[in-house]
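All protein chains of the complex are present and in place, except for one that has been dropped.
Labels for the chains are A, B and C, by order of writing; each one numbers its residues from 1.
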Amino acid sequence: MSATGRLGLFAFACLLLIPIVWQLVLAMPPFGAHPLPYADLINAAAPAERHVTNMVSAVNFDYRGIDTLGEETMLVCAVTGATVLLRGQRGEQLEAHPGQVENRPIPHRSEAMLLVGRLAAPLTVLFGAYVALHGMTTPGGGFQGGVIIASGLLLLFLAEDYRGWRRLMRSWLFDGLEGLGVALYALGGLAALPLGLPFLTNILPYGQPRNVFSGGLMIIENLAVALAVCGGFVVLLIEFLEETRVMSDGEQE
Amino acid sequence: MTPLIGLLLLLEAVAGTAVALSRKPRRQVLAMSVNGQVLALLFMALQAPDVAFSEIVVGAAVLPLMFLVMLASCRMDRASSGQDET
Amino acid sequence: MNLLPWIVVAWLMLAGLYGMITSGNIVHLIGCLSTVQSATYVLLLAAGYRHGAGAPIFYTHPPGTPAVDPVVQALVLTDIVIGGAVTALLLALALQLHKRRGSLKPDELRALHR
Partner (left out) sequence: MMLPLLPPLPVVMPLTIAALLLAFSHVLPRPVPDAVALFATVMAGGVCLAMLGPALHAPLVYWFGGWVPRHGFPIGIGFYVDPPSAAMGVFIAVLFTAALVFSWGYYDEVHAHFHVLMLLFLAGMIGFCLTHDLFDMFVWFEVISVAAYALTGYQLRVSALEGAINFTIVNSIGSYLFLAGIGLVYIRIGALDFSALEQGMRQATPDMVARGGFVLVATGLLIKAAQVPFHFWLSDAHAVAPSPVSVIFSGVMVALGMFGLAKLCWTVFLPAGELTQGVRHFLLGMGIVTVLLGGLMALSQRHLKRLLAFSTISHTGMLLIGLASFRPQGLAGLFVYLVGHGLVKGALFMISGILLATRGGIDELGLRGAGRPIWPAGLAMAAGGVLLAGLPFGLMGQGDDYISAPLRHSLGGIVPFAIVFGAACTAGAVLRAAGRIFLGLGPVAGEEERGPTDEEAEKADRPLWLMLWPAVILLLLSLIVPNGANAFLTGLVRDWLPPESANLTTGAPMLQKPPHDPAAWFGLPAALALAAFDLMRHRLPAWFVGMVDKMKNPLLRYLQAAHSGDVRDYVAWAAFGLATFAVVWNI
């Protein structure tokens, strides 16, 4: 189809859609003032039943915990897929080779940059850990914390040069972290089965509300998500950054 | 609260449209980052701090970074194969 | 005012699709997906909003105070992960394609195609 043909088809579709969408908009329940039975049920039940204060985490890790397992699974699929695609025949055994950026002078690494990187990286990782840890009580949790930790590790890249960074960041380590995170999530859920209880039953003591260690099994699942997400995103970032260096002679795309 | 939400909704409509209409990939990355930040503000206003947090981390930081890395890689590739375009 | 969220959702969806259809570059096309996805975020969170209610986090205010819907927030969190994962995968695909074809413009790709 030509560009005009395409646009014409789309315009025709819009012409059909817009009146319907408008009708739909008019029929929508009033914004901010319609019943939310599911939400009310959870908001009323979770603080008492699970001793956590962050309802979103309660939904994610307990009431609808299997969704999160599926979500981590999907993340593993995507990361594994991206790894396969990017690594290709690049091969891993060569990753210790120094990377050089082509057609561009290697940027001079100033002392300030090095200092900022070395200071900011651990701080960011620490912040990520804090966010992950407080998932049961305040906004945040394993997912957000995991991504922050991953980006903290990326900051190390600014401080170390490519070779040093790559020496620290071994793919197998983060593959392992990712896999173990998901496995931990699943095993945490399976732990209830020998007792004759359903998958993901929260069999651990719930702790005190507003305490970091409240929520029982949710703490484990939260940790598992943090590991999986951190591992997954680091692998992604490594593989993408690998792409910015040239292939050495022995390698083929 | 409501005027703020209305304002942010309009802002999001603009930011989202900007993402779709920024034809040059590198400008689009910038638009995406802005879009992520606007979304995060909107989510804060909609009382969803958890989601705002994720959106800031993923939508406004990590994903644009991946786009940038990808574009950088393409540029290197192009430079090495002698073609030139942006 | 009450209709604004839904109008914005519809607008974002159509704008994203329009961007994709008129796109001249696969990377741009992938970026447009994020506009479509923003529409779903806004729809879900607007669905769970409630006037005058606080965040569903009972840390400073006690349980029982009105709060917005935590379920949709959990759904959007999942959605964000999905979006990020799919985008990363798409970028990886596009990157490899660029290495092999030297172009990411659909017209050029198509010209070389059959």
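Quick note on the criterion: a contact is a pair of C-beta atoms (placed from the backbone, for glycine too) under 8 Å apart; a residue touches a chain by one contact, two chains touch by 3 or more.
Being a predicted model, the structure only gives us computed values, none of them experimental.
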item: Neighbouring displayed chains - absent chain, whole complex; value: A, C
item: Positions on subunit A where the hidden chain makes contact; value: 1, 6-7, 9-10, 12-17, 20, 23-24, 27-29, 34-39, 41-42, 45, 62-67, 69-71, 73-74, 76-78, 80-85, 87-89, 172, 175-183, 186-187, 189-190, 193, 196-202
item: Where the unshown chain meets subunit C, residue by residue; value: 9, 13, 17, 20-23, 26, 29-30, 33, 36-37, 39-40, 43-44, 47, 71-72, 75, 78-79, 82, 85-86, 89-90, 93-94, 96-97, 100-101, 106, 109-110, 113-114
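Here, only the chains that are shown with their structure count from here on.
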item: For subunit B paired with subunit C, centre-to-centre distance based on mean C-alpha positions, whole Å; value: 10
item: Per-residue overlap in subunit B, given as positions that touch at least 2 other chains; value: 2, 48-51, 54, 58, 62, 66, 70, 73
item: Shared interface positions of subunit A, touching two or more other chains; value: 32, 54, 56, 139, 143, 236, 240, 243
item: Of all residues in subunit B, those that touch subunit A in their complex; value: 2, 48-54, 57-58, 61-62, 65-66, 69-70, 72-73, 76, 79-80
item: Contacting residues of subunit C [partner subunit B, same complex]; value: 1, 4-5, 8, 11-12, 15-16, 18-20, 23-25, 27-28, 31-32, 34-35, 38-39, 41-42, 45-46, 48-49, 51-57, 67-68, 73, 76-77, 80-81, 83-84, 87-88, 91, 94-95, 98-99, 102, 104
item: Complex interface listing, subunit B residues touching subunit C; value: 1-2, 5-6, 9-10, 12-13, 16-17, 19-25, 28-29, 31-32, 35, 39, 42-43, 46-51, 54-55, 58-59, 62-63, 66-67, 70-71, 73-74, 77-78, 81, 83
